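All protein chains of the complex are present and in place, except for one that has been dropped.
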Amino acid sequence: MSTNLLALLPEIILTITGVLVMVLEPVIAPGKSRKPLGWLAILGTAASIAATCYQKHVLNTSGVFTAFYSTVQIDAFSVFFHLLIACVVLVTLLASLDYFASPITHAGEYFALVLFGATGMMFMTCSVELLMVFIGLEISSISTYILAGFRKGQATASESSLKYFLLGSFATAFFLYGIALCFGATGSTSIGAIASGLNTTATPTLAILAVAMVLIGLGFKVSAAPFHVWTPDVYQGAPSPVVALMSTAPKAAAFAVLLRFLFNGTPQLRGHWILMVEILAILSMTIGNLGALLQKDVKRLLAYSSIAHAGYLLVAFTGVHKDAVSGALFYTAAYAAMNVGALLVITQISGFDEKLRSIDDFTGVALKRPYLAALLGFFLLSLIGIPFTGGFFGKFYAFSGAIHNGYVGLAIFGLANSGVACYYYLRLLAALYSRPLGDSSAAVLPARTLSVPAAVAVTAAALATLALGVAPNSVLHLVQHSAPETLPAYVVVPAAATVPVATTTAP
Amino acid sequence: MVPIAYYLVLAAILFCIGIAAFLIKRNVITIFMSIELMLNAVNLTFVAFAHMWHQVSGQIFVFFVMVVAAAEAAVGLAIIIALFRTRQTLNVDSVNLMKN
Amino acid sequence: MNTNLLWLIPTLPFAGFLLNGTLGRRLPRAAVTAIALLFTVLPALIVAQLWMYMKSASAPLSLSVASKPWIAVTGFQVNFAFTVDHLTLIILAVVTGVGFLIHIYSAGYMAHEEGYWRFFAYLNLFMFFMLVLVLSSSFLLLFVGWEGVGLASYLLIGFYFKRDSAANAGKKAFVVNRIGDFGFLLAMFLIIQHFGSLNFTDVFAKISATPMTGGFLTAIALLLVVGATGKSAQIPLYIWLPDAMEGPTPVSALIHAATMVTAGIYMVARCHTLFDRSPYALGVVAIIGAATALMPATIGMVQHDIKRVLAYSTVSQLGYMFMACGVGAYGAGIFHLMTHAFFKALLFLSAGSVIHALSGEQDMRVMGGLRKRIPITFWCMTMGVFAIAGIPPFAGFFSKDEILYQTYLWDNPLSKLLWAVGLFTAFLTSFYMFRLWFKTFFGAPRFEEHGPTHAPDLHAAHGAAVHASKSSTLTLEAEHDSGQAAHAHGVHESPLVMTLPLMILAVLSIIGGWVGVPLAFGGHNEFEHFLGPVFNPTEHVAEHVVTRSAEPVLAAMSVLTAALGFFVAYFFYYKKPGTGAALAKKFAPVYSLLDHKYWVDEIYGLVIVAPLLMVSRFVLGGLVEAGLVQGTGATLAGTTRGAGSLVRRMQSGNIRSYAGWLALGAAAVIAVVLFAHY
Amino acid sequence: MNFDHIILTIILLAPLVGALILAVIPEREGAKTHHIGALVVTLFTFLCTLHLAAHFNYASAPGTFQFEQTVPWIASPHINYHVGVDGLSMWLVILAGILAPIGVLASWNAIKVRTKLFFVLFLLQQVAMLGIFMALDLFLYYGFWELSIVPMALLIATFGRTENRRRAAIKFFLYTFIPSAILLAAMIWLYTKTGTFDLPMLQQLAASHSISDSSAALWLCSLAFLVAFAVKVPVFPLHGWLSDAVQETPTAAVMVLAGKLGLYSILRFYFGIFPEQARHIAPLLIALGAIGIAYGALVALVQTDLKKLAAFSTLSHVSFIVLGIFSFTVAGLDGGVYQILNESLIGAALFVLLGLLYERYGTYDMRDYGGLAGKHPWMVTMFVVTSLAAVGLPMLSGFVGEFLILSGSLQAYIPHPMVWTAIGTTGVIFSAAYMLSMIQKLFYGDLGLRSEEVVGWDLKPREHLELWPLAVLFLVMGVFSPFWMKSIDMYGTLTADKLIHFEPGSIKHIETETYTPTANLTSQQLDVVSDLQSGKIAPASVASKEVR
Partner (left out) sequence: MQTALFIIFGIAAIAGALNLLFQHHPINSALSLVVVMMSLAVLYWSLGAEFLAAAQVIVYAGAVMVLFVFVVMLLNAGVEEHTSGSKIAYIAGIPGAAAVFALLAFVFLKNKAALGTTQLGGDLNNVVSNLTEISHTLFTSLLLPFEATSILILVAILGAVVLARKEL
């Protein structure tokens, strides 16, 4: 198989599936179930997971390789994120098979958009060329903008979509500015070239400015405070399965870019960005937790919690390269597992109309839906960071990296913050298991049965969360070998003498 | 014989006017326009740097940005239309159902 | 002599307790009685055998048994270990003998009570703990008995648990005793700290081995005194004893007169080695003793409740014993302890018989002229009154005289003062006892023949009685042994099962003092000699030889005071019955002071209990708990919530505001990344 | 066949497997399936724990662990599944074992709905508790430590008595979780310094002063440990969660709410890893313990709510233990550990009894009661026995512990040991006062307001079954303490200050006692201390040496 094909196999599979779904959608008569399309999408995702696994296999045998003129680089890092994103997408698709009831005719587009979005995210994680990152980012962003407004009937949906779109574009402009400045400082936009260009550049200040701009742009994507403002509103208005997806996969991808950019692209500027990362972490944790503290709407609550978790994840960045990457990666995985799980369970409980919104509505759910409540409880515990869950081990591991590198104060602050955080998770948890109030919506909750795919999905998420907490060895092994190497994609660019582009080709 | 820096400053001015427009304008479409303005400012930066480095890749970036802007415009305007359908308004100040 | 028999002495009553306590409810009363009596008489027999054995000159001075450790940690160990020496033997004899008699009496007195089995179980439990206390060979085991008798006392005082006053009295007794135990415990901790052991022999041997006096020994001694004041009802902790009369009368006789309350005296005597090294502590003991002798005696003069008079008299007599210990005359103290056990048990049981005869009436103002109606009780009580008043040759005379004499001889500037106090107390004692005697048995009958007016139903009777006691201006705290109500058919003499113990005790009250007739009166003071091995005899003998001449004079003075007491009482309450009331009116403030027991309970309530509760409720419960402990958490939570609502206000829902935050954030990020470098 | 090397794992897994099985058994209205299942599981676990007592090797070297099992768990960071018990933890494991079936019995009638949830949570709580007592790997321990909070909080939130239950649950959770989170930071810091989570190894490193050069950092780390544990105990001013939680927690769970977990953690981990810091901070903790004793008792004295009373009495009792263990004397430590056992049993009995009252009359307000003694003779007997054990009546279990604790605290090398011991000893007075008041208000006097509801409904056979083992244990443990103490003493002698030992025949003056921090003493300093004791040199010179 050609290297180019191999490098992009998962993306290609997803794209083809997406196109297929898109094409088949109009073929199916209106009013008929779009489930087969969903199954097709699931199949495609599974195939892309298999492709990723194959990539990993190749990786193990022949080492890191690049493709498309060093635009993409397949290393353990990207394979990890490919797997993560594909798994999140798979689980989300499984759980949302039955989400769109019959009056919604564009369920097919939903599946296609999810697949395309995933493709974009995967591009983000595997490319070492900032332009490609930007394209990937746009693909994933635009699909999520659309997905956020998918329940068009609701006023909140279009509002959510608009807010996400406007603010997202606003932030994208900053990110783009950052790329421009990178280019200005080093004459290249390839991460490897930036790293080497930084050593010779005449205008290092521009590079510093570039780092700042990229931090702003990606800070928005990972919803780190103070760029978090969109998160609660968008999550509240977006459909629950979409929130499950967009609170995990694009965030993971953005973190992947951030990791690559900061640790591989601008390691020389660590002294400049590390403080900012620290501040972002502190602000995110604090604001996320404080905002969630008095929140009544469950989805908003989880939105704030995801802000806080971005903060925890940023704490991992304070470690040394290897620690930081492995800590952040593990945390991303754990966070993805538990957050997807929690939101998918909420999807199952509250349904398409989302009649159950506030914590009071969830009071006594455990009586009607004991298994779902137990699962949600488990995910909440993981989000709190109770041992023997992925959330705990992730936090433990991420913070060990920080402490190991001397950021004890930051770690203590973060852990204390997680202590405050347990208040709101616990409020929801306690509500789940309380006797229902007389007029709570849970009292009139229809005794819906859980569909098999959805059950498989939430159970898989729960098992993943549990496995990450109890038997994290295999994942740990993967992430500990994931710290991406900086392959010099371009030769060092001289001031302006030789042809700078495309002097190296794909292996 | 204009210093590159002046082009960059010009771009910065445009960029920040774009930010200001985003902040000040109430009409959603105008706000969207201010984003386009910001992108244009970045494009100018790219071109200036491309000129400085004597490299064509900077120009190609601009090209890609245009494509992206066009795509965004399509989607963004569709979103605005969807919003207008449900809310009958284009004023962002009245788009605040969700808060706190 | 098989020393293992020692184990049986306390264990047998315990077995009785277990049997009656678990099965008693289902057993017939006869069986309960049989069990209780059997398990009390057997120890008495063993003690008798021991006595015989120990009296012989060839016998060892003490017998000991020890078990495996009870508490064992590295560096400190305590066993269950019993020791019998001559001191122990005397107390053992008193406890088992008097205890057995009272058991017999109770079988009659309590015959119709609801919780018959419970009563006897508690009584046996008391015997167990009392015997452990006496037999123990270490401070800790002594403390076991010490606390245990307190428990038994608590249970027995609260026997009529349906009555609030009884429940209160039980609780009060336990808590006040605990205040004493506080001192006892601290003393033990100090002993462990300094001697590393709690065994009497170890500790006393170590004290003897060093020449030191005072210092921490004083501290230990004083803390032990705190313990003793609690258990032996000395000032300032005597307040529980009068209230303890809420218990059934046999309990008052056994626990609150004859045995338990003397534990403090026993303990001080037992620790004489320690106290001898601390003149200061001894002085404190003497002063407390003297004060305790005097003050309750004055209160006793004006009380109307027959049992209360006896209760105050008990406190007063305990003061005597304490004073004896304080002046170093431990033997005299123990001697008085023994005689007091006889005559006070007798007095209480007789009083019980009177009460029994009057169907539960305890107020002396409605008694009178009972001499003819209940002759056996009258005569027995007369013996007791003569004994306590110190009329020779009754038992009380010898022991009290010995104490006064030893006090007089005490090598301390205060000795004469204390002696004077003792003498005056003797007068008061004589006065109030004869007052009781006259008011109860002489003069015109002031009671109504109750007849079968009491409803046969126990509860109804109880309720009625409580009601009556509240409305009556006469009765202060009417005891109502409700069992009697049902079968009261007028005033009647008690059955033999009750009068027999009375008679035996009456005899003992007469002859009990003869074992300690001092040399001055031609006796041999055998009692002192018997205790000699315990209290280091050499010094005493030497003293006696030198100062014997003063003794008859002093004795004569005390006899005169006793007689004076008799005549005053005779005059006030027999010859001119109104005199007492007239005097009370004339000296109304004094009378009121005495009548209200110097307002000690009220003062304690006002100065200690109320402030403590107030502090607990408002300062600790309110200020500290609600304010500091909960408040800190609440404040933190409130601040966090406030910050939370601030963050939520930031989330205004307006896109332009959000963009504003983004722009500001962007500026901040750029500035930080540009300028902050490290 | 020799089970010794896996017995702890069996004990740990039994309730876990039981919980899983119970979780899949469907719940039927009114059926006792889950009650019976939980009873079987807990009894089986209890029997397994008895194996420990039977095969414990008293001759083993002090400081070694028995029934150890080590299984590699996580490669990097280096974490093992390492469990084992010593003289300290063995009895605590057995204690946890015996309390569980009693808890199940106590819930027999009290829990009527959602039985499955209740017993699953109850068994999980049991797992966490056993895990805490067994874990010898700091990470594993922390896992169980945090895990123990969750089922408890859920039990409170779900089965609480009043509408306040959710607040109480969250309060409990926050109070214990936030300090634990900081404890986690301290733990990770320790790991970065030492590269191990293994407790025995950490203890060795601590003994050789090779954990960290920075004493300030080590201090902060130790404080994080101490505070986390102290809140759980709870030590005096940190007990804000206690009374609310106790009020809401169902009987079966409230037995294990306070005391043993925190105290064990202090003994095992705080004393084990931070011996010097512990000794330096001991005066403070002794003071807090003494104050806590008096404070808890005094506040209990004025309560009208039975559960509140029980909460403050718990505070008072655990403060005794704090006072004892921080004295660092053999007596204090042994007594403290012994008192953990006693306090748990006494507390369990008290809560069971209160629960029985509540089942009958539906209130915890003392003012509603009165005069029940005539109707419930067995119940009043049990109440009295329990109260007497609680107030430390000799021959009952509470006494041995309290006595040793107080005698140990007097020997502690702290300023004014007499003052603190005396304050602590006042507890015996106040505890008698409030316990007896409670009994009086419940049982004596006239029948209370609810006289019409009082029926002849004394203890039932099942209730006897709950209470008699405890009552018998009170007596047996009060009389035959060496049976337990010999293993506890192995721990106590190892942990106590070797400096403080009694020389027969020597008599120390109270006045000459001088406080000397005994930690961090080199042999040269040891000489100084002994010189000081014998009065050769003035205390001031020692002080200057300490400063150095």
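Letters A, B, C and D mark the chains in the order given here, with residues in each chain numbered from 1 onward.
Simple rule for what comes next: a contact is a pair of C-beta atoms (placed from the backbone, for glycine too) under 8 Å apart; a residue touches a chain by one contact, two chains touch by 3 or more.
Bear in mind the structure is a predicted one, so any value in this text is a computation, not a measurement.
S.K.: Who does the absent chain touch among those shown?
M.R.: A, B, C
S.K.: Thinking of the whole complex, not just what is shown, which of A:Ala112, A:Val211 or A:Ala374 touches the missing chain?
M.R.: Reading the full complex, the residue touching the unseen chain is A:Ala112.
S.K.: Looking at the full complex, which residue from A:Ile13, A:Ile42 or A:Ile139 touches the chain that isn't shown here?
M.R.: Final answer for the missing-chain contact: A:Ile139.
S.K.: Residues on chain B that touch the omitted chain in the whole complex?
M.R.: Within chain B, the residues touching the omitted chain are 1-10, 12-21, 23-27, 29-30, 32-34, 36-37, 40, 43-44, 47-48, 50-52, 54-57, 59-60, 62-64, 66-75, 77-82, 84-85, 90-94, 96.
S.K.: Can you name the residues of chain A that touch the chain not displayed here?
M.R.: So the residues of chain A touching the missing chain come out as 8, 15, 19, 22, 68-72, 103-106, 109, 112-113, 116-117, 119-120, 123, 127, 129, 131-132, 135-136, 138-139, 142-143, 145-146, 149-150, 152-153, 161, 184, 202-203, 205-206, 209, 496-499, 501-502.
S.K.: On chain C, where is the contact patch with the chain that was removed from view?
M.R.: Contacting residues on chain C, toward the hidden partner: 652, 654, 656-657, 659-668, 670-671, 674.
Quick note on the criterion: only the chains that are shown with their structure count from here on.
S.K.: With respect to inter-chain C-beta contacts, which pair, A-B or B-C, contains the greater number?
M.R.: Taking the two pairs in turn, the one with more contacts turns out to be A-B.
S.K.: Rounded to the nearest whole Å, what is the centre-to-centre distance of chain B and chain C, using the mean of the C-alpha atoms as each centre?
M.R.: Centre separation, chain B to chain C: 96 Å.
S.K.: Once you find the CA centre of chain B and the CA centre of chain D, what distance in Å lies between them?
M.R.: Distance between chain centres, rounded to whole Å: 65 Å.
S.K.: Among the residues of chain D, pick out those that touch two or more other chains and give their numbers.
M.R.: Within chain D, the residues that touch at least two other chains are 174.
S.K.: Residues of chain C that contact two or more other chains, please.
M.R.: Correct list: 648, 651, 653, 655, 659.
S.K.: How about chain C: which of its residues touch chain B in the complex?
M.R.: Going by the criterion above, the answer is residues 648-649, 651-656, 659-660, 663.
S.K.: Which part of chain A faces chain D closely enough to touch in the complex?
M.R.: My answer: residues 366-367, 370, 377, 381, 384-388, 392, 396-397, 399-400, 403-404, 408, 411-412, 415-416, 418-420, 422-423, 426-427, 429-431, 433-434, 472-473, 476-477, 480.
S.K.: Residue numbers of chain C touching chain D in their complex, please.
M.R.: 25, 68-76, 140, 143-144, 147-148, 151, 154-155, 158, 161-164, 166-168, 170-171, 174-175, 178-179, 181-182, 185-186, 188-190, 192-196, 206, 209-210, 212, 215-216, 219, 612-613, 615-617, 620-621, 624-625, 628-630, 632-633, 637
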